[in-house]
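With one protein chain withheld, the remaining protein chains of the complex are depicted in position.
To keep things simple, chains are lettered A, B and C as they appear, and every chain counts its residues starting from 1.
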Amino acid sequence: MNILILVSVLGVISLFAGLSESLRQHTRTIIVAGLIAITGLTMFTWNAKQFFPEMLNFDKYAAVFTTVILVISTLIFVLSKDQFNHDEIHKGDYYGIMLFTVAGAIMMVSFSNLTMLFLGIETLSVSLYTLAGSRKDLLKSSEAAFKYFLLGAFATGFLLFGIAFIYGATGTFSVSGISDYVHNTPQLPAIFYGGVILIMIGLLFKVSAAPFHFWAPDVYEGSPNIITSFMATAVKVTAFAAFYRLFSGAFVDVNEKWDNALIIAIALTLLIGNFTALAQTGLKRLLAYSGIANAGYMLLAVLALKNDASNALLYYSISYAAASLGAFAVLISVSDDEKTFEISSLKGMSKSNPLQAVLFTIIMLSMAGIPPMAGFFGKYMVLSAAIKEGYLAISLLAILTSLVGIYYYFKVIAAVYSAPDTEVQTENKANIVVFICAGISLVIGAYPDLILNLF
Amino acid sequence: MNVALLIPLLPLIGFLINGLFGKKLSKSLVGLIGSTSIFAAFICVLITFANFISGGSEVQIVKAFDWINVGDTNLAMSFQIDQLSLIMMTLVTGVGFLIHLYSIGYMHDDENYNRFFAYLNLFVFFMLLLVMGDNYVVLFTGWEGVGFCSYLLIGFWYKTPEYNNAAKKAFVMNRIGDLGFILGLFLMYSEFGSLDFTGVLSNTLGHDKGTITAITALLFIGAMGKSAQLPLFTWLPDAMAGPTPVSALIHAATMVTAGIYLIVRSHALFDLAPDTMNFIAIIGAATALIAATIAMVQNDIKKVLAYSTVSQLGLIFIALGVGAYSSGMFHLLTHAFFKALLFLGAGSVIHAMSGEQDIRNMGGLKKALPITHLTFLLGCLAIAGIPPFSGFFSKDEMLAHIFNVNPVLWGVASLTSALTAFYMFRMYFLTFSNDFRGTHEQKHHLHESPSTMTIPLIVLAILAVFGGLLGLPEFTGIHHGLSYFFGTSNDLSSLTRSFEGDFHTTELILMAVATAVAIGSSLYAKKIYFENKTLPDEPKGINKLFAGKYFLDEIYNKIIVKPALLKGTVMQNFMENKVIDPAVNMFASLSVSAGNNIKKIQTGNTGFYIFGIVAGVLLILFANYLIWFR
Amino acid sequence: MAAEVAVATISAPHDYLPIIVQLIVVLAFVGGTILATHFLGPKRKSKAKLDPFECGIEIHGNARTPFSIKYFLVAILFVLFDVEIIFMYPWAVNFKENLSVGFEAGMNNFIQMSIFLGVVLLGFIYVIKKGVLKWD
Partner (left out) sequence: MDITTAVQQVPLNNYIVLSIMLFSIGVMGMLLRRNAIIAFMSIELMLNAVNLLMVAFSAFKGDSSGQVFVFFIMVVAAAEVAIGLAILAMVHRNSGSVDINHLNKLKW
């Protein structure tokens, strides 16, 4: 709870700091410092369960995921240097809105009441709509914002309709109340199941799972790079954390009623994500589709929540977030928002910037799920969890599609190591964020217990 | 700190040093670091070996650190020290060290010297993980790692595109195998609930026979890819694109034996799946024969050796198929010795001929390269199975076991070994005897290789000659060293198959036959290529088939690729992907065309997106409609 | 009280009869008058009659001219701040019985609302600082 307030206050501060010429230059520094402090506080009050009665339950799960989100956001703020120079006046606003997004995210991972879930999702989404359109001078940015807004609001409608049905059936919004109701009612009414499915649809949209994924590639491509990296990492992790928290908290007992809806979504997501990524030539769009594909693997953890798969989900989230944040950091370091960046323009990176090439390779290997990188164990864990629950067919599909995935990741690696078209002067420095992300991918790959002992 | 932990650590350190700072260090220092790290590892292996023997040959599990703990799954990065892994470790580090030593001289003029040694060390590291791991996940990690390293090393001279393609081909064929492996692992996990060797191999009782067969078959598919068996063997000859030490280390001595190691390691499972065993034996026989026939008409010195490697591996797989695991391991060892020797010899020849690989342009190198010539001859004698060289004992042990189970397979196997003797001596005579057929400046440039290259040759030659002593046949009175060694362990003792009844006479007869065949075909080769001085000309008749490698690549092309190529977009797309190899094209182009079609639904048209979402909602609601009111 | 009863009683179809009668009469009258004027009244068309009437001044330009974004901003801000008022209703409803509970509860209530209003005020200050409401 304190964390939530602190983050919001930090956001307001940066809003007002953005008003004055002098403070505007230091906004980013202030925020990074503040976020680090808040992260420290979160880890310090790790086991202190803080309640905001009936609304937020800041338990271990929430604390862990909050820490993850805060760390990612800190890295993104580090990365966002010079990203908003295109209009100085609104710098503070952009930073502030990003912080409000983080606040919404924290709400989403610590809610204990559907009201807070809804508010969190909306705080997150509405801020993101704005951020997606933050390049007012680019048509593609406004197009991204527009599509995201229209589809997002549409999906919110479904989510709310579902919540209303659940409320109608159970008469309460609190997660624990709902699970009690599920326990004590022998014959659940049909509107309850309708509500579960509608809520699931709303959340599937938020995690960009097929067939509700349509917004993702366009929005990712259209938005400014820094915002895209934010969506692909922090927001995605948050959405999954919320998804898992809600379904394991409230609907775990009736999972045989919704699991095959989820299985359909997972199958579509895996196929569409991986195969479409295969046909991409732009790096950003490739990453967008790989994000969709990864959503499929993370959903396996949600599918297997009957025996606690939160470990697997956490590990996968971290490994995915690290890899994809690193990839975006590389993208940001080599391209700008104006034009789309083709994979073929990576050629010769191994000559021009060997260090970054190596780190990028590590990151891509982790994404492709080659041991001993983190990605492999993430896939291994979610798959073994799903198999243990007896979902063999879908796990098999996941394995096969992951082999498809290896192709496009290696396409990128091959581009990095193939000979450059033009002679380039070598400079051997990599962005600190790339370094950190590659490091994480390696370390937690070599020693997963670092993560797995958190719970 | 247990010494065993140092074994994989040292090559890793070597890799890190060479990889990170190699550019700064001088070539001699890089070579020194590279080979000493392996040598130190070798010493550690010997120490571990000694401790093991003195410790009463008790299986030890050395745990590095806890790796994964999810629910009731817990995997430790821990190593199993037993007879089998010790033999493999000794082989990897020992031969590995010699080849590193050799590379110092061989790669001396290469500008990416440090990269080469870094990769080589990394390979040894992963190979050690593979053979030391005490659970299938560690094994799989090593498995993937060596595959990746071989990909890097085959494509080491990445300037030339067809080398890159060879690398890709190898990588893809291995992935196809790995798919089988992964599926096998998951099936195994869901069946046994564990991936530890102990957890799986000691609880083999009371499981569904079909499942076991499926698991073993899947594992064997993995082995097919890695050990270049039919139909996935075409990558190995292309892999000769890599530097010769690489071919010697990875594609003759160590990596390609990983599949055999896998099967021997999980023999407890394979014993329960007779169908798989027969399958293995048949595949091995087919591979052995086909590869041997192809090798007869190759003119590239390295290609000959590559195909002979494939066929020797085939022989070993026959032996495994009939359950003669220890004999298979025995031949694996001796084969590692003499094939590494032959490759290094070939490398020294190529070195002397300044890059020439076609044996039709060689000849008469006897005088120019005395040491190489002598060692190479010994290697040929060993592989041809002429007594008393090592190959003779191992091969005949295998043949005896095969005959004991199935005479037909024995016929195939001995035919293969006859062919082996023939093509080896064909190559030998074409290379070393008669007079030189190369260009003038080549002749002028001929020289014996430096000592860093000849010393490994000599050492390996000694091993190739006396390696047979590891396993003298039983009737000699001296008991079979390897089998005895395996016998000291409870769960490995079943590796050795003993003949029922009095088999010695039969064995002797078989030996005589095999020896006669080997010597006969060698003499035949001598007659053709030494006395008549005939040169291999354009292959005619059946030889066309052999020379065309049974047109396997073309067949893959016809059946699989052509249909896929019909789409022009596809063509263009996988050109972008730079995958030219048929096997890849099948998968890649089909997938890419699928992708090209699927991506069409992403019409950037918001109205359509909304329609898609609503359709999805209806789909999911309908899918659940039936279930709600169940 | 009586009205409450009237609402509470379930009404039968025949109760609606008067309404229907009235409906018919009304429709008949309206339709009749329209028709009558159409037939009776004289028809003169002139430009002055077809022009839209703008307080006697003759019009210039058309209604669809783009206007300053300021109007839009002000309108949006009005909507936002207006909607915030919603939250005061439940507060107001609870305020009374909280007071009856005791002073602390009431004080507590007051503090909460002050925090809420403080946040809204903060937003207002930001808007002003941003110069959204400047018109020149």
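Some notes on this structure:
Rule of thumb we're sticking to: a contact is a pair of C-beta atoms (placed from the backbone, for glycine too) under 8 Å apart; a residue touches a chain by one contact, two chains touch by 3 or more.
Just so we're clear, the structure is a prediction, and the values are computed from it rather than from any experiment.
Considering the entire complex, the omitted chain makes contact with A, B, C. Screening B:Ser103, B:Gln602 or B:Asn624 for touch with the missing chain picks out B:Gln602.
Per the touch definition above, the residue from A:Gly11, A:Gly133, A:Pro211 or A:Gly249 contacting the chain not shown is A:Gly133. Contact with the chain that does not appear here is found for just one residue of A:Asp93, A:Glu221, A:Asp259 or A:Glu389, A:Glu221. Residue in contact with the omitted chain (choice from A:Tyr61, A:Tyr95 or A:Phe149): A:Phe149. By the touch rule set out above, subunit C reaches the unshown chain at residues 4, 7-8, 69, 72, 76, 79-80, 83-84, 86-87, 89-90.
Counting over the whole complex, subunit A has residues 114-115, 118-119, 122, 126, 129-130, 133, 136, 138-140, 142-147, 149-150, 153-154, 156-157, 160-161, 163-165, 167-168, 171-173, 191, 217-218, 221-222, 279, 285 touching the chain that is not drawn. By the touch criterion stated above, the residues of subunit B touching the omitted chain are 599-600, 602-607, 610-611, 614.
Rule of thumb we're sticking to: only the chains that are shown with their structure count from here on.
Contact topology of the protein chains: linear, an open path with no closing contact. The central chain here, found by comparing per-chain C-alpha centres with the mean of all protein C-alpha atoms, is A.
Farthest chain from subunit C, judged by C-alpha centroids: B.
Subunit B has its Cα centroid 42 Å from the Cα centroid of subunit A. For the pair subunit B and subunit C, the distance between mean C-alpha positions equals 82 Å. Those residues of subunit A whose C-beta lies close enough to touch subunit B in the complex are 143, 146-147, 150-151, 154-155, 158, 190, 193-194, 197, 200-201, 205, 210-212, 214-215, 217-218, 256-258, 260-261, 264-265, 271-272, 275-281, 307-308, 311-312, 344, 370-372, 377, 380-381, 383-385, 387-388, 392, 395-396, 399-400, 403-404, 406-407, 411, 414, 417-419, 447-449, 452-453. Taken together, the subunit B residues at the contact with subunit A in this complex read 65-71, 73, 137, 140-141, 144-145, 148, 158-159, 175, 179, 182-183, 186, 189-190, 573, 576-578, 587-588, 591-592, 594-596, 598-599, 601-602, 604, 606, 608-610, 612-613, 615-617, 619-621, 623-624, 627-629.
Subunit C makes touch with subunit A in their complex at residues 122, 126, 129-130.
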